[in-house]
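Yeah, one chain of the complex is gone here, protein chain that is, but the others are all in their spots.
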Amino acid sequence: MAVRVQREDFDPGQEMAALGEGRHDIGAVASFTGLVREEKGAGRISAMTLEHYPGMTERKLEEIEAEAHRRWPLEASVIVHRYGRLEPGERIVFVATASSHRKAALESCAFLIDWLKTKAPFWKLEEGAGGEQWVDAREADDEAAARWAEDA
Amino acid sequence: MAVRVQREDFDPGQEMAALGEGRHDIGAVASFTGLVREEKGAGRISAMTLEHYPGMTERKLEEIEAEAHRRWPLEASVIVHRYGRLEPGERIVFVATASSHRKAALESCAFLIDWLKTKAPFWKLEEGAGGEQWVDAREADDEAAARWAEDA
Amino acid sequence: MTTLQVRYFAWMRTRVGTGAESVEAPDTVRDVAGLMDWLEGRSPGHAKAFARREAVRIAVNQDYVEADHPVAKGDEVAFFPPVTGG
Partner (left out) sequence: MTTLQVRYFAWMRTRVGTGAESVEAPDTVRDVAGLMDWLEGRSPGHAKAFARREAVRIAVNQDYVEADHPVAKGDEVAFFPPVTGG
């Protein structure tokens, strides 16, 4: 288990390789990478700045990761989230999960990114044609996270 | 869209980087890597040999990939599958999908690996303590693939 | 008096005009709702920040809580809009 919050870019290939380093009990690695996407339409570039709550961010990410390990039989996992100013095409977030089983790896990876989006204290400030604007939370993200609610 | 069937190893990081190369319309990349897992229990190493049906394999993988693009709004995708003799810890298969949207990338990635497992003509010959043995198809794989059946 | 560390993020921060302040709240402030009522009166920026309470999320000592959560001396209380990371 590993959580990192950093300004610097990261290397998804290296992160995935580190998960399985010297181990032979991993049959499946699932990963998700989130990137800054250029605004459609006007063709304008929109960079963004990610603000976060140092301390609480790491804590929440660790809680989310621990929850994934509680729910699925995982051998390893990693969450990396950047903050600061990011331009279109740049990586924002990376999560990867490793398990003996494909289903556990795939589901827990989706769970991590869905939960992270509604629970980790990050806020996006977008630079658009009309100046800077704080991004609104999306209902679709709440719905994606709600999918993982346990009845218990 | 890209499909490769090869004896050589591949680099997941490089494959993912190639998907997004010079593009700013991709917000999400999901990936799955399948690896040879050591047999549990006796602690014995079990290498395997993957046989395939040259020609039909590529064709089926291309069909599966096209199906994913029909079902989800994907910007790019890649499927790499190895054949030949592989030892524990070695990579077998890699699929990655890129989309503007996280849900499309995650779902289509799971779809690709689930369908590939029941439709691509590969067969595993395992080397265990008791000699060589052809791996039986798993019901769980059929169930995973059936999840993606369309009612239409 | 209750000494509290208050933190603001995203548009809560830009409205209040600072990311962190140490405040001495009167003893009548017993929970986060009371703290918000009291903070609102500190400046026009504070008033604007707390105008739409339903849009404000709260953490006390870095855990999410609701407005009825008690506050005690030394607590770190953070206010921010719904998160938009990932």
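To keep things simple, chains are lettered A, B and C as they appear, and every chain counts its residues starting from 1.
In this section, a contact is a pair of C-beta atoms (placed from the backbone, for glycine too) under 8 Å apart; a residue touches a chain by one contact, two chains touch by 3 or more.
Computed from a predicted structure; not experimentally measured.
Chemist: For the chain that is not shown, enumerate the shown chains it touches in the whole assembly.
Modeler: So, taking every chain into account, the missing one touches B.
Chemist: Check each of B:L50, B:A96 or B:A110 against the chain that is not shown and name the one that touches it.
Modeler: B:L50
Chemist: Given the contact definition stated above, which residue among B:A18, B:A66 or B:V135 touches the chain not shown here?
Modeler: B:V135
Chemist: Identify the residue among B:V3, B:V78 or B:I92 that touches the chain left out of the display.
Modeler: The one listed residue touching the chain not shown is B:I92.
Chemist: In the complete complex, which positions of subunit B touch the hidden chain?
Modeler: On the subunit B side, contact with the omitted chain comes from 34, 50-53, 55-56, 59, 81, 92-93, 113, 116-125, 134-138, 141.
The rule we apply is simple: only the chains that are shown with their structure count from here on.
Chemist: Return the chains common to the contact lists of subunit A and subunit C.
Modeler: Chains in contact with subunit A as well as subunit C: not a single one.
Chemist: Compared with subunit C, which chain's mean CA position is the farthest off?
Modeler: Looking at centroid distances, B is the chain farthest away.
Chemist: Report the inter-centroid distance (CA atoms only) between subunit A and subunit C in whole Å.
Modeler: Averaging C-alpha atoms per chain gives centres 27 Å apart.
Chemist: Distance-wise, how many Å sit between the C-alpha centres of subunit B and subunit C, to the nearest whole number?
Modeler: 49
Chemist: Between subunit A and subunit B, what distance separates the C-alpha centroids? Give it in angstrom.
Modeler: 23
Chemist: Among all residues of subunit B, which ones touch two or more of the remaining chains?
Modeler: In subunit B, the residues touching two or more other chains are 102.
Chemist: Which subunit C residues touch at least two other chains?
Modeler: 86
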